[in-house]
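Only a single protein chain was left out; the remaining protein chains are all shown in position.
Labels A, B and C are assigned to the chains in the order they are written; within every chain, residues are numbered from 1.
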Amino acid sequence: MGVMRIGHVSVKVMDVEAAMKHYVNVVGMDVTHRDSDGTTYLKCWDEWDKYSVVLIPSDRAMLHHIAYKVETEADLDVLGKRVRDAGVEVTEVPAGQLPFCGRSVRFRLPSAQTMYLYAQKEFLGKDVGVKNPDPWPDTKHGIGAHWLDHCLILGELDPEKGINRVEETFRLLTDALDFHLSERIMAGPNYSVMAGAFMFRSCKPHDIAIVGAPTNGFHHLSFFLDDWKDVLLAGDILSKNRTRIELLPSRHGITRGETVYFYDPSGIRNETFAGLGYQAYPDMPVITWTEDELARAIFYTSREWVESFSTAYIPV
Amino acid sequence: MGVMRIGHVSVKVMDVEAAMKHYVNVVGMDVTHRDSDGTTYLKCWDEWDKYSVVLIPSDRAMLHHIAYKVETEADLDVLGKRVRDAGVEVTEVPAGQLPFCGRSVRFRLPSAQTMYLYAQKEFLGKDVGVKNPDPWPDTKHGIGAHWLDHCLILGELDPEKGINRVEETFRLLTDALDFHLSERIMAGPNYSVMAGAFMFRSCKPHDIAIVGAPTNGFHHLSFFLDDWKDVLLAGDILSKNRTRIELLPSRHGITRGETVYFYDPSGIRNETFAGLGYQAYPDMPVITWTEDELARAIFYTSREWVESFSTAYIPV
Amino acid sequence: MGVMRIGHVSVKVMDVEAAMKHYVNVVGMDVTHRDSDGTTYLKCWDEWDKYSVVLIPSDRAMLHHIAYKVETEADLDVLGKRVRDAGVEVTEVPAGQLPFCGRSVRFRLPSAQTMYLYAQKEFLGKDVGVKNPDPWPDTKHGIGAHWLDHCLILGELDPEKGINRVEETFRLLTDALDFHLSERIMAGPNYSVMAGAFMFRSCKPHDIAIVGAPTNGFHHLSFFLDDWKDVLLAGDILSKNRTRIELLPSRHGITRGETVYFYDPSGIRNETFAGLGYQAYPDMPVITWTEDELARAIFYTSREWVESFSTAYIPV
Partner (left out) sequence: MGVMRIGHVSVKVMDVEAAMKHYVNVVGMDVTHRDSDGTTYLKCWDEWDKYSVVLIPSDRAMLHHIAYKVETEADLDVLGKRVRDAGVEVTEVPAGQLPFCGRSVRFRLPSAQTMYLYAQKEFLGKDVGVKNPDPWPDTKHGIGAHWLDHCLILGELDPEKGINRVEETFRLLTDALDFHLSERIMAGPNYSVMAGAFMFRSCKPHDIAIVGAPTNGFHHLSFFLDDWKDVLLAGDILSKNRTRIELLPSRHGITRGETVYFYDPSGIRNETFAGLGYQAYPDMPVITWTEDELARAIFYTSREWVESFSTAYIPV
């Protein structure tokens, strides 16, 4: 009961045709619906719900909202109340307003991202079916990502002004929505300031993460691949498509993930990553990364900070 | 809340020194405790609780019990009551009787295996620590399994006599303990008989599985590896140690797992497998394998039944 | 100068359409020519000459011939003379008789296989081209084998009758054609009988191998894959195509190769294998496998002899 997983990320993009081609040809998703205004819904071959990415035509790149799926309708009421009790305004959203979904609740995280919870979305099924299925479909294309895995959001962090949206959002997600903390980044005097929080509801190292930044924002959406070999092939496919790569294949210290970062045509950062990393459970001891090891935490292989990681992100 | 994961498997072995060497040198576990009678407790480097395998000296190989860890003490009461309400006798076990654990509840599954639930076990920590950790420890040895991942038990299945312990155990695990069904094997007329059930509480394709057999039994315990390359290296290490291999590296249809099977010195079947396979959630559509595709379900790569899979197992 | 590599294998097959589908859809080759009688020529995407496999319609499966490419026209004269000097009848074959090839020389190995040497074959080019090429073509399909890598032939071995075609063919290949020995299997008293020889002209562990058998024959043709992950995917593709697999993914002791064996529709054994294994040079110390370790030599992972390896092969 409660939040199961990330359901979808909805972003505004500047050239929706170019964006669609990217998520189809490069990431390997399929278009499952298009609105008359060009808004495009896509899913991965290993997902069963109607969509996990929504592309909305716009004149700037920005996050529209993130949405997490809960297990039952009742969860919406329970969790909505808990968010409201935490002092956050919650809007009850009727069925259908979140396209192809049942009723939902909407609120803004302390770090300003709009978040929906919903319990029901139109079912399409995995591309391999449910009867004596093959492990992967012959129609797999591009990078062939399995599923939207998680997103990383940014929270304003200014200890001198006493602002720490990272910690506030962490508190809301863990207290009201029962997310568990797997890893955290601690900064400042005696490493007492929470500068990053990686949280899970499933058993993956993270289903959502928040890291400190000068302003609230949206950092990346991440897709799952089978293993490190698929990260190499993802790199090949990115190169063939002349996609802009930000970080070459390498390992994260946080989550142990095997990763490659790149940008969609609107400059929205994508990650495709592989490796279970580890299996996270509520009783797993929380891992702490101290600020002095931050580059190693994020960029374990190189231990060198990639400058654009701090500066390139989209507003919310 | 509820069951989190498999906690340990306790088996009786015929030569405990030989068994210990196997689980240390081949599987890659570490001994964390030995009783004066030779009973040996081991953990994997990526586990944090005191042990996940117990080896009890005996004159025959058999299952002693399986144990699953629940999230809270309160879960023991709730789940114990639900098992009892399902008509199964439940014993309250005081702290310490399950070694290094808090209080627990014990009952027998319809398929006769003894199962414990416990909420607390002595904490040792992962070998990589919790502060700025490396992704793997330099002390990794042998196959270097990450963790005990799941077990597969056998339930008596004799449709003509109206006996189906597979379905009974499936009912208990799902109804009383909230396990979810990921995949099932259906046999008999119109594929109406449940001959296998793969169930999860985490988000892995299975945390426990039960398959039909002439008698109740215990089929294998399985350890997690990073990826398919580690399955190759596991094969090399098995060969160097002259360990008896039952199934060469290959893929399962069920769970998509990348696997190799072998025996410990007492003839207890081990699996080391890799590949997340897929991420299972309560709303994932259940996958059905029909009896006519059974060899492909278990042995996807070869599609040929390995005879010993049906005949070699230990009693419970 | 001298022999460069295996050029092609020409086999008689019983259902040439079925065979063609196998080598195209499963192995991943492309048809580059068909004769009016159905004889079919195929190449791999990473090969540049017109064909490496020839399928000849017939009423039984058998080897037609194997062919190796030499570096220069002059090599044909030099090597032809050396084979003749070794007491083997050599036929000068005019250009075009070996389809799409220049002149060639033909002879029978002591183990009875017909072997051609040729210096020129029609050039088609790799599928990725020669100008700023991608590492692999988007048209890759099926298993996507890189190239025909080697073949393994069988030589009659009956020490009691004083027959050892393995050693005779080994002598001819090394003495007259300058093949180098990388590994050998020694059997009989004091391991004094050569029962297998693995030989190279390139720097791969083998370009041709011969092993003892009750009769002369042809054991398998082998295609190269990138790495162990591709062996897993090859297994998946074999399973999807319901191709008969003989040996699951595993490692060879000899050559260290990572391998899977299967049959084409006429029962001709194919191997797809990966892993450089090692780089062989003329000064590499020869590796010796003794008969008592033969199962481990061939089937390193399992150390169990696969019976059909001894019994299933085609005549020459």
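Convention: contacts are C-beta pairs under 8 Å (C-beta built on N, C-alpha and C of every residue); 3 or more make two chains touch, one makes a residue touch a chain.
Every value quoted in this text rests on a predicted model; they were computed, and no experiment measured them.
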Hidden partner chain, touching residue among C:Gly80, C:Gly142, C:Gly212 or C:Gly253: C:Gly253
Listed residues C:Tyr41, C:Phe198, C:Trp289 or C:Phe309, member touching the removed chain: C:Trp289
Residue among C:His65, C:Lys204, C:His219 or C:Arg269 that touches the chain left out of view: C:Lys204
Residue touching the undisplayed chain, where the options are C:Met14, C:Ile56, C:Val78 or C:Leu276: C:Leu276
Residue in contact with the excluded chain [from C:Lys126, C:Lys140 or C:Arg171]: C:Lys126
Sites on chain B contacted by the missing partner chain, in the whole complex: 134-136, 138, 227, 229, 236, 239-240
Absent-chain interface as seen on chain A, which is shown: 228-229, 232, 235-236, 238-239, 242, 245, 247-251, 258, 296, 300-304
Those residues of chain C which, in the complete complex, touch the missing chain: 1, 4-5, 46, 48, 69, 71, 123, 125-126, 130-135, 146-147, 202-204, 224, 226-229, 251, 253, 256, 275-276, 278-279, 281-290, 293, 296-297, 300
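Here, only the chains that are shown with their structure count from here on.
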Chain closest to the assembly centre - both centres taken as Cα means: B
Separation of chain A from chain B, taking each centre as the mean of its C-alpha atoms, in whole Å: 31
Cα-centroid distance, chain A relative to chain C, in whole angstrom: 49
Chain B and chain C, separation of their C-alpha mean positions in angstrom: 43
Overlap residues in chain A, where contacts from two or more other chains coincide: 134-135, 227, 229
